[in-house]
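One protein chain is absent from this view; the other protein chains keep their places.
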């Protein structure tokens, strides 16, 4: 594990950001009086819920990409690129909570990080196969 | 893999619990006549659906925490703490199916396991960095 300390820390950071979006839904349920199992509520509640669902959708893409990249290109490289994800997702959440139309920048930053990790991993694996 | 047999078994157990919650949605679709792609239905159907969605949300937090912890603190330690998750999630599902208000105990037990794994991993990684 010593070989992947920074990738491990970025993983935990991403999980804490994701966990925070879940906690926001609990708080929004109370604030807007939306009792489980219902997910119907005013737009302000829908935005909080969509942030959480979207963060779930994206972390499933991010974490495997991060770890593939770390195993191929190294711990520091993966962690540095991977940092774009938690930063982007916090920006995404905060802007989306205020106004659904402003969510693009944070979404794009996180997705950029994920894309570099996935495409970089693909390049690394193909290089292995070709022996170059 | 021999070094992580118990963590592997707890992973499979968690996946089987999650798989079971998916199967319950299929059965509830038939029982309540909710045809795909619709997810509208009576509260009894909504509860079965929310159990599945919530179990998905939580397993994404649990599995990375479990494996980080196992790599840092050892197989037996991770597996023992990790057992709280499948036990808690079965309790959560069964109580939520009956009454949304009774879901807190199972939810809390599983989340307690996940929290110990995540915070324990964080402590382990920081110790690596500080060399202690």
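The first chain written gets the first letter, and so on, giving A and B; residue counts start at 1 in each chain.
Here, contacts are C-beta pairs under 8 Å (C-beta built on N, C-alpha and C of every residue); 3 or more make two chains touch, one makes a residue touch a chain.
None of the values given here were measured: they were computed from a predicted structure.
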Please identify which residue in A:2, A:94 or A:125 touches the non-displayed chain.
A:125
Mind listing the chain B residues that contact the chain we can't see here?
1-2, 5, 8-9, 11-12, 15-16, 18-19, 22, 35-39, 52, 56, 59-60, 63
Interface with the undisplayed chain - residues on chain A
43, 46-47, 49-50, 56-57, 60-61, 64-65, 68, 71-72, 96, 100, 103, 118, 121-122, 124-125, 128-129
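Convention: only the chains that are shown with their structure count from here on.
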If I superpose chain A onto chain B using their CA atoms, what angle of rotation comes out, to the nearest 5 degrees?
120
Chain A and chain B have mean C-alpha positions lying a whole-number Å distance apart equal to 19
